[in-house]
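Yeah, one chain of the complex is gone here, protein chain that is, but the others are all in their spots.
Chain naming follows the written order as A, B and C, and within any one chain the residues start at number 1.
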Amino acid sequence: MKTVNTAHQKAWGYLEQCLIDKGLEPDLMLRMVGQIDIAIPSWALGTGGTRFGRFGCGGEPRTLAEKLNDVAVLNRLTRCAGSISLHIPWDKPSHVDDIRDYAQHLGIRIGSVNSNTFQDLGEAQSYKFGSLSHVNRMVREQAVAHNMEVVEIGKALGAETLSLWLADGSSYPGQDDFMGRLDRIKNSLREIYDCLPDNWQMLIEYKPFEPHFYSMCIPDWGTAWLLARECGPRALVLVDLGHHLPNTNIAQIVATLLWKGALGGFHFNDSKYADDDLTVGCLRPYDLYLIFCELTKENTWSTQKRNWMIDASHNLKDPLEDLIQSIENIQIALAKSLCLDRKKLALAQEHNDIALCEQVLLDAYLTDMRPLVAEARLRSGGMANPLSSFRDERIREKLIGERGSQSKASGL
Amino acid sequence: MKTVNTAHQKAWGYLEQCLIDKGLEPDLMLRMVGQIDIAIPSWALGTGGTRFGRFGCGGEPRTLAEKLNDVAVLNRLTRCAGSISLHIPWDKPSHVDDIRDYAQHLGIRIGSVNSNTFQDLGEAQSYKFGSLSHVNRMVREQAVAHNMEVVEIGKALGAETLSLWLADGSSYPGQDDFMGRLDRIKNSLREIYDCLPDNWQMLIEYKPFEPHFYSMCIPDWGTAWLLARECGPRALVLVDLGHHLPNTNIAQIVATLLWKGALGGFHFNDSKYADDDLTVGCLRPYDLYLIFCELTKENTWSTQKRNWMIDASHNLKDPLEDLIQSIENIQIALAKSLCLDRKKLALAQEHNDIALCEQVLLDAYLTDMRPLVAEARLRSGGMANPLSSFRDERIREKLIGERGSQSKASGL
Amino acid sequence: MKTVNTAHQKAWGYLEQCLIDKGLEPDLMLRMVGQIDIAIPSWALGTGGTRFGRFGCGGEPRTLAEKLNDVAVLNRLTRCAGSISLHIPWDKPSHVDDIRDYAQHLGIRIGSVNSNTFQDLGEAQSYKFGSLSHVNRMVREQAVAHNMEVVEIGKALGAETLSLWLADGSSYPGQDDFMGRLDRIKNSLREIYDCLPDNWQMLIEYKPFEPHFYSMCIPDWGTAWLLARECGPRALVLVDLGHHLPNTNIAQIVATLLWKGALGGFHFNDSKYADDDLTVGCLRPYDLYLIFCELTKENTWSTQKRNWMIDASHNLKDPLEDLIQSIENIQIALAKSLCLDRKKLALAQEHNDIALCEQVLLDAYLTDMRPLVAEARLRSGGMANPLSSFRDERIREKLIGERGSQSKASGL
Partner (left out) sequence: MKTVNTAHQKAWGYLEQCLIDKGLEPDLMLRMVGQIDIAIPSWALGTGGTRFGRFGCGGEPRTLAEKLNDVAVLNRLTRCAGSISLHIPWDKPSHVDDIRDYAQHLGIRIGSVNSNTFQDLGEAQSYKFGSLSHVNRMVREQAVAHNMEVVEIGKALGAETLSLWLADGSSYPGQDDFMGRLDRIKNSLREIYDCLPDNWQMLIEYKPFEPHFYSMCIPDWGTAWLLARECGPRALVLVDLGHHLPNTNIAQIVATLLWKGALGGFHFNDSKYADDDLTVGCLRPYDLYLIFCELTKENTWSTQKRNWMIDASHNLKDPLEDLIQSIENIQIALAKSLCLDRKKLALAQEHNDIALCEQVLLDAYLTDMRPLVAEARLRSGGMANPLSSFRDERIREKLIGERGSQSKASGL
C-alpha cells in the first residue's frame, strides 16, 4: 500500500508539474474528473450472454437490494458510481419505499428508469411483433401503459428520466409499412410524453439493427430526433456507442446533437462489429477521447444534468471488474480531453493548419493521465487502483460465499 | 426487326393477360412506366475515372451542345430521358439563350442546376479547405456568390431546382470544429435560400465520406434535414443511393423522408463498397425495387415534381450504353413496384403474417416485367431494346467519327 | 386445386417454350432443379431467438423423432429436403438404431453431424474460454473427444461428414495469443481428422465475429483453408453466407474455393448486418443467383457430394414456413443460374464487352422461373406451391394440437 502510494505520489507530482507548465489548472481538472457521475445499469451487474450461451461468474446479485449493494461497492472504490439505472420489469421493486430508503442508506441515487417492451413474461407474447409501433392498438396501449407505470415507479424512487429503447422493427422487407409505423410510434410516444412530470425528461435511443435484422423503427439519430421533436422540448436523443453502422463518426453525431441542444445522455460501451457491448474504451480509446473532446467543449458541461451510463454486457469478465475498467477508461478519456489546449487548437483551425491541429490533439491524448485519475479518486475517498483493491479485498469471493456460485442476476 | 417485334408481341400479350388476371390495369402501368422522367447529368456523358486513372471511350461530347445531342439520342431511344442536369462551372454556357433555344429545339428540358464548390480552376485553390463552411468569410462569400450565379444561369435556362452537394469536410480529427462548422454552413445555406426565386427548390445532398475521410459536413440525411429546416420549406433532402455507410437501409430513409414531406429528389446509381457510382440496379436490384415500392406508394407520386437523376460514373462501359442500362433497370424496378398487390400486402401486415407479406412482395418482384417496359417505350415512340438499337445504329462509331477518338468530355 | 393446376400449366407451357426458343433443355433443367438435396438442420425446426428474447410458435418438435417428422413433412411438400443435419449434444439419440431405422422409414437420410463446443451443459462451463484452442490441455482434449463421439454417432447413423464450427475466439485485445492459438487449433483439428473414417470429410467453417467480438479463431476462408491444409485432403471449407464482413464478395470466395477444390459445403441463409440468419434469398436474391452461377458452372456440380444445408434462425416466422420459403428461393436461384447462356457470356467476356456480359446475366436473372420450379416439384411428387399446401393442410395447427402450444424444440 505504502509502495503504491509512494509510486503514485511521484507520478502525480511529475504530472501535476507538467500540467502547470502547460498552463492548465490541475485542481480544477481533479474536481471535474472526480465528480463525474456514471450511472450503473441494474442489468449489467450480472453476467450477460449471447444467443449461443451464457457463462455465469458466481456471486451475482439475486435481488434489487443486492444490485444496490454491488453499486455501492463500485462507488466506494471509484467514488463516481453513485447512481443506478433500473430496468422495469426486471427490477420492479415489490416495496418501492424500502428500495428508496435502502438506496439512500447506501448513498446511491436512482438515475433513469428504463421501460422494457421487448420481452413479455406471460404466454401472450404481446411484443413479438412490436410494442409502441404494433399494428394492433391494444398492444400499443399495453406498451404505453407499461411506460407510464415505469414513470410512476421512477417518481416514487426519485428518478427524473425515462429512457426508451424501442426494440420494434422488422426482419423482412414488407413485414411492416415504414410510414404507418412512424405514425403509430409518434402517437405512442406523444401519449407517454404528455404524462411525464414537468421535471422529467424522456430520452429516445436509436439502433440500426438487432433484435430485428431488416429495419429498426428508430435506426439512427435523425429518426430519434424527428420523433423527439414531435413530442416536445424535454424529449431528447440518447446515444449508445454501440448502436451505429460500420464507420459511423460518432463524435460528429454528438457534436451535431449538442449543436441542436438535443443530446440527452449516453450509453457507454465499446464495439468492433455490432452492438458488442464490450468494456468502454477497450477497442477504440481514441474515438472515446474524441467524443469527450466534444462533451467537454461546452462551458456548461459539468453543471448540466447528463445521463451518462455504462451499458455493457459482461459475458467473460467479472461484471464488477468490467465496470471498474469501464469507469477507469471513461475517466482517462475525460482527463485527456481536459488537457486539450483549446485556444491553440482554435487558432490552428482558423489557419487550416491541419498538421498543427493534430499535434495539439495528440499532445493531450498521448499524455499519461492515469496519475490524475488516481489522485482524483484518492481525494474523494476512493482507491488509487480500484481493480487491484477489488481483488485484494477478495470481493468476488465474498459475494460467491454469500450468494452462491450459481446465483444468477434477476431479469436476464 | 420483325422477329423482335413478333417475339415482343408474344411476350407482351402473355404478360398483359397475367396482369389482367391479377386485377391490375396494364394501360395505367404502361403510362406510368412510359412517362417517368429521368434526368441525365451533363457530367455523365463522358468517361469517368478514379484517382488511379481514366480510360476514354472516344466520341465524347466536347461542348454543352454536344452533350445535349447525346441526351437527345438517349431520349429518342428510351423516351424517358427528356431532361439534362447541368454542373456549373463545367457546363457554364457562354451564350445562355443559344443553349436554351437549342435544348428546346431538341426537346430537352433543363432539370436541376448543380453548383460546384469542390474544384476551383484558378491558382487560388480557394476551396481546398471548404466552401460554404470555410473558416474564412471571404471563401464562404465566394461560394455563396457562385451558387447565386448558378441560380441565375438556371433561371435563364428554365430550371427550377438548385442541387447542392457540399464536398466540405475534414480528413483528420481536430481539423475543424464540428459545431462552428454547422453554424457557418447554416448561415451560408440561408443566404442562398433567401435568394431563390419563389418557384424554385433547393436540394441538399448528404454523403458520409469522400473526398474527405474523417467527416463530411453533411454526412447523413439527418444533418441534411436539420439544415433544410433552418432554411425553409422549399429546402429538401436529396438522396444519392451511393452515399451511405455499409448496410444502411435506404428504402427506410426514403420512407422517413416521404413521411416528413422532405424528399426532394434522387441521384440513382449502384454500389457495393463506397460511392462506386455504378450502373443503376446492377448490384442490388432488389433494394432498388424496394425503394420504388416506397416511391410509388404515394398516390401523388406521378404528379409531383421529383428530381430523378442518374448519377453514375462510367469508367469502363460506354457512357451512353451505361445510361441506357441504368434507365432500363429503373423502369424495370418501377414496373415491378406497380405490380405489387398493396391491398393484399396491407392485409398481411395487419395480421403480422410475415411469410405472406414476403410472398406478396416477391410475387411482384419475380414477375418478368421487361415486356411491359418495352411496350411502354414502343407506345411512346422509343425502342423495344434501346441497347441493341444503339449498337445496330452504330451510334458510338458515328460519334467517334464526328468528334474523334480522343475527345474528352469537358469539365472532367 | 384445378384452377391452380390450370394456371400452372399455362405458365409452365409458356416458360417451356421460351426456354426451348433460347436453346435450353427444359427436361434437363427440371431434373437438376428437382434433384437438389438441401439438408435441414435439426436445430432450425424450432423457433430461434436473440439475446433479447425468444417467441415460440407452438407445436415445436420436442424430440429427435419429432424433428425427423417435421423434415419428412418438408420433404413431402418440396421433394428436396430428404436429409437432416444433427447437432450433438442437442440431438444426441438415446437409441441410435431406433433413430436410424425411423429415419429410413421416413425416407430421410442423415447428412452431416455437427459438434458443439460452445455450450456445455454441466456446471464446469469448460468452454467459456474456448474449446479446441483452449489454453488448458484438458479442455482441448475434452473438445477433441466430443468431436470423436460425434463421429461415432454419425457413423452409426450413416453420416459421412463432420461439420465443425468453432466458436472459439476472444472479445478483448490481449485476451489470447493469436499465434499460440493457431498452433493449438491446428493440433486439435489434426487429432480429429486423423480419427475420421476414410470415407468421411471434415468441413471447417469460418466466421468473423459472434459470439466473440474482438477476434474469432477462424475468422475468414483463408484461415479455414490454412487449417484444412494442415489436416489433409478431406478437410474442406464450409461457407455460411452470413459469416462475412460487410460488403464481402461471397460469390468470389466460392469461385476461389472451387478453383482450389476446397469448397466442402454451404450453410444457406441471408443477412443484412451480421449473422442475421434470415430466410435464404430474402434480402439479396441477386447475390444468391450469382453464387449459384458459380456453383453450376462446373460440369460436375450435380454429381458431387455437396453439403448444402439451410442454416437460418426462425425468430418470427413459423419455422416450417420459413424453411419452405428458403427452399423455394434456393430452387429459384438455381433455376435462373441454369438459364444462363454461358457460351454467350464467355464470348462477351473474351471481348471485354461488359455491357453485354451484364445483359446476358440479367437475361437469365429476370426470367420468371417459378413455373419450372413448380413443375420440377410436381414431377417428383411434391406440391406446386408448398407454402399454400402447408397452410391449406393446417399442418401447424395439427402440430400444436399434438405437441402443445408451449412446446419448445429441444436443444435451444
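Keep in mind that, in the parts below, a residue touches a chain if its C-beta (ideal position, glycine included) is under 8 Å from a C-beta of that chain, and two chains touch if they have at least 3 such contacts.
Since we're looking at a predicted model, the values are computed, not measured.
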item: Listed residues A:I40, A:A262, A:L283 or A:L334, member touching the removed chain; value: A:L283
item: Identified contact with the non-displayed chain, of C:T6, C:Q35, C:Q104 or C:Q252; value: C:Q252
item: Residue touching the undisplayed chain, where the options are A:N75, A:S131, A:T161 or A:Q325; value: A:Q325
item: Sites on chain C contacted by the missing partner chain, in the whole complex; value: 128-129, 135, 171-179, 182-183, 208-209, 214-215, 219-223, 225-226, 245-249, 251-252, 255-256, 258-260, 286, 290, 294, 297, 345-346, 349-350, 352, 354, 357-358, 360-361
item: Residue ranges of chain B at the interface with the undisplayed chain; value: 48-53, 55-56, 118-119, 123, 125, 128-129, 167, 171-173, 175, 208-211, 213-214, 246, 271-274, 276, 278-279, 282-283, 313, 315-317, 406
item: Footprint left on chain A by the chain that the document does not show; value: 14, 246-247, 249, 272-273, 279, 282-286, 316-318, 321-322, 325, 332, 354-355, 358-359, 365-368, 370, 387
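Here is the rule we go by: only the chains that are shown with their structure count from here on.
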item: Residues of chain A whose C-beta touches two or more other chains; value: 128-129, 171-173, 175, 208-209, 214, 246
